[in-house]
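The complex appears here minus one protein chain, its other protein chains still in place.
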Amino acid sequence: MADDMSGHPPSGPGHALERLIFFSDAVFAIAITLLVIEIHVPELHDGHFSDLDFIAELAQLTPNFIGFFTSFFVIGAFWAGHHRAFDCARHWNPRLIWPNLMMLSAIAAMPFFTAFSSKYYGHRVPVALYCSWLLLTALLNIRVVALVTAPAIAGEEMTPARRWAIRQRGIGVALGAATAVVVSLFAPPFGQPAIMSIPFWMLLLRRIGPRG
Amino acid sequence: MADDMSGHPPSGPGHALERLIFFSDAVFAIAITLLVIEIHVPELHDGHFSDLDFIAELAQLTPNFIGFFTSFFVIGAFWAGHHRAFDCARHWNPRLIWPNLMMLSAIAAMPFFTAFSSKYYGHRVPVALYCSWLLLTALLNIRVVALVTAPAIAGEEMTPARRWAIRQRGIGVALGAATAVVVSLFAPPFGQPAIMSIPFWMLLLRRIGPRG
Amino acid sequence: MADDMSGHPPSGPGHALERLIFFSDAVFAIAITLLVIEIHVPELHDGHFSDLDFIAELAQLTPNFIGFFTSFFVIGAFWAGHHRAFDCARHWNPRLIWPNLMMLSAIAAMPFFTAFSSKYYGHRVPVALYCSWLLLTALLNIRVVALVTAPAIAGEEMTPARRWAIRQRGIGVALGAATAVVVSLFAPPFGQPAIMSIPFWMLLLRRIGPRG
Partner (left out) sequence: MADDMSGHPPSGPGHALERLIFFSDAVFAIAITLLVIEIHVPELHDGHFSDLDFIAELAQLTPNFIGFFTSFFVIGAFWAGHHRAFDCARHWNPRLIWPNLMMLSAIAAMPFFTAFSSKYYGHRVPVALYCSWLLLTALLNIRVVALVTAPAIAGEEMTPARRWAIRQRGIGVALGAATAVVVSLFAPPFGQPAIMSIPFWMLLLRRIGPRG
């Protein structure tokens, strides 16, 4: 697919990059799809099968659905950022392997933290843990993005403006996660909603950052 | 793979499109295969291990198998439609990412709705919820297909007739799902079978639609 | 990857074939890896943590491990056959989609039948069901292989000898599965071991079949 990406012989460096991207995509896709198996089908008992009984049981799953969709879009955002960053990669470097695996291990653990914070919705420890894990993932991601957008991998055609545009998205996610950690410690039920500050931080960074 | 799809430099726009397709395929494949883990092995008790005991226990799993195969072919149909639509894509556009992720989140949640409606087979709320979720998925899918078949992404060689042929399949799925929602409210046990009206709607649309 | 496989324009027919292969590989890989989650970690109780207690508990998992490895290599054999058959495909045909999805739905259900026959090891109904499901999968697979190796998809360069060589493997799997079904009805504990007759049937077919 990318055999000729960097002018190297077929199945050489370009192909190695391709396989790393492929493996990462598979881990993102599995983690995002496994989220649903943490939502358990409610147990109703004989004689309590009216429409209202079902609706009452489903209402109790609300935190689980909020958790599912929050994590789906958080993991989706990390995938989109990974996609955007690796789209610039032109050279293979084995030093990418371990930082990328570390970031993927944080993504792969997300279903646990999602299930934990959904089950004990609004309690300080589970919410703060979820937000802290998101912050850790964001920091590991910043490191991967920094490597991929550096001249050694991204190649010469990468302008400083484009590099900054890609990196600032990763920094915006980390700032949003840090905001959510702080909020979750003082007002647990507002911790996860505070993740929605991510676009605000991205906008702010775009305003104050250097331009191309 | 598709580096040269749109005449752009290697690993540019064509490759970005490729990776989106790849990620979507992985989510479809995982959701479709996870369906089976919601079918639990029956628990028989010592002294009740005759052939008839086993057959009686298996008979109780009938709704689960109907649910498994229904969802397998529903998700398979969405995959086939996605395949057909993206086969026309020639240009990359980052605006595809979020509508596609939203559609995938609906697909990824299907194993839950399948398990819920299989466990309480024929009850109004679980069946109507399954059919409504299918309708939501179909609507999110229509949006993705509309984007992919629009000139900005599909390119110039796409004829209006082919565009309509692809889009009408998505509309047919939505009409079939809407039929199933209505049926499930009034006659729950016939809700899921009403999904089989999809080919009828597709045929109808093919008759009334414009021709190439 | 295969854009130029059949001399068609990029991202046309060759690419559609590629995506079908990719999706199939993902389903095979997920079904094969999900097998392990049906092996549950044994529950030991306080005061019973000696080496012998652990070994006794593990010994009880023997049928589960036999089931895991049997199904791993059965699914692996179907994957290898799919790989061998599609390696000859040169033209895309949308008629491949549904027969392939039907075969994949049989593969995706294997973890359930594996878990069921492992839990009730040696009982007639679970063993015969496992072997019958294998037979059904083999028959659906024969249909896919027949389509892929037919001139419309495999192209002109496919010799009758090579076509027969590929198809006879699929027939050998079906004959081995049929043998296992018969054995399982009369001597349940020998049903799954009878799957090992597959290579014998393949050898026999190679002897009696036409040669290139």
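The letters A, B and C name the chains in turn, as written, and every chain counts its residues from 1.
One rule holds for everything that comes next: a residue touches a chain if its C-beta (ideal position, glycine included) is under 8 Å from a C-beta of that chain, and two chains touch if they have at least 3 such contacts.
Being a predicted model, the structure only gives us computed values, none of them experimental.
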item	value
Hidden partner chain, touching residue among C:Phe73, C:Trp98 or C:Phe190	C:Phe73
Touch criterion as defined above, residue of C:Ile30, C:Leu96, C:Leu140 or C:Met158 at the omitted chain	C:Ile30
Given A:Leu44, A:Ala108, A:Ala187 or A:Leu204, the one touching the chain that is not displayed	A:Ala108
Of A:Ala16, A:Leu44 or A:Ala187, the one touching the omitted chain in the full complex	A:Ala16
Where the unshown chain meets subunit A, residue by residue	1-3, 10-12, 15-16, 18-20, 22-23, 26-27, 30-31, 34, 37-38, 94, 97-98, 101, 104-105, 108-109, 111-112, 115-116, 119-120, 123-126, 129
Contacts of subunit C with the absent chain, listed as residue ranges	1-2, 4-5, 14, 21-22, 25-26, 28-30, 32-37, 39, 41-42, 44, 49, 51, 54-55, 58, 68-69, 72-73, 76, 79-80, 83-84, 87, 89-90
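One rule holds in what follows: only the chains that are shown with their structure count from here on.
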item	value
Angle (degrees, nearest 5) of the CA superposition of subunit B onto subunit C	90
Length of the line joining the C-alpha centres of subunit A and subunit B, rounded to whole Å	25
Shared-contact residues (touching 2 or more other chains) in subunit A	1
